[in-house]
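Mind having a look at this structure? Questions to follow.
All protein chains but one are shown in place.
Coming up: chain A.
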Amino acid sequence: MSLLELNNLSVKFGPFQAVDNISYQVEEGEVLGIVGESGSGKSVSSLSIMGLIDYPGKVSAERLSFNGQDLQAMPEKQRRKLTGSDIAMIFQDPMTSLNPCFTVGYQIIEALKTHQGGSKKELKIRAIELLTQVGIPAPESRLDNYPHQLSGGMSQRVMIAIAIACNPRLLIADEPTTALDVTIQAQIIDLLIELQRKQKMGLVLITHDLALVAEVADRVIVMYAGQIVESGPAAEVFSTPKHPYTQALLASLPESAAGKSRLDALPGVVPGQYDRPLGCLLSPRCPYATEQCRQVEPDNQGDLHRQVKCHTPLDTEGRPAA
């Protein structure tokens, strides 16, 4: 049984389909990377797992289960108990995710009190423990600090401390390092992976940084305009991409072009609400698009191990199959 199982999850905001029938699983102790450009639905899909999509957003799924329990069928109160304790999330911008009006200690203890309870003294000891665990020096004195007294990296450490406060089994990190400098990013990612290994958590790492995912993820999902276009083991997907979009994304990275040559940029932009094409969503931008691609939406091909949503998936040479 997988830790998290999604089957045909869709999220709609009015007529706009932000997430379009996506399915994936996360196993215990696994790092799953979700990559895609802005507007590809990576954040919205994870917010829907947390139950954080408000009206007018509508979440529907054939199956949305955590640890075998159906999240859609259970009463709201029971689901609320799971989120924040067994499933936790870290957001992109630590500076705005912490409440500026309360001390760091208060905010960590709040999470502990809601889900576990305990005496004031016990909670404080546990909060200090957590801050030590995420590598904050002099944790006792930091408890009384307000968020504005912390740097970006420190705030993100506090966010991680809050997220792991109740020993979650699944941690969703939504662009956890995008707002941070590279040397700090390296520290935070190392910390996340270390915690993930120690506690055997499932970790969903959402990012637009392909290289970061290539370094740490076991499996990777590539999203485009609300759909999963390719999934599979990270090393395989990045070395031999099967979907033209994955190939184009990798080619557009500066590091894949030698010297000062031109980059292979994918023309155009991600389709929005009003310019969603018929057939394959990539077809207007895809160099290999055929008449079939423009008319008929492709199905997922391949097994659970490696899937690709394309009529003519690329072979190991990077050329479309005939």
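Keep this in mind: contacts are C-beta pairs under 8 Å (C-beta built on N, C-alpha and C of every residue); 3 or more make two chains touch, one makes a residue touch a chain; residues count from 1.
Convention: contacts and distances are computed from a predicted model.
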Among "Sarcosine oxidase subunit beta", "4Fe-4S ferredoxin-type domain-containing protein", "Dipeptide transport system ATP-binding protein" or "MoaD/ThiS family protein", UniProt-listed name of the chain not shown: "Dipeptide transport system ATP-binding protein"
Which candidate, A:Val59, A:Ile87, A:Leu131 or A:Leu210, sits in contact with the chain we can't see? A:Leu210
Given A:Ile109, A:Ala161, A:Leu250 or A:Cys310, the residue that touches the chain left out of view is A:Leu250
Which residue of A:Glu27, A:Glu122, A:Asp144 or A:Asp181 touches the chain not shown here: A:Asp181
In the complete complex, which positions of chain A touch the hidden chain? 37-38, 151, 153-154, 181-187, 190, 208-212, 214-215, 235, 238, 248-250, 252-257, 260, 262-267, 269-270
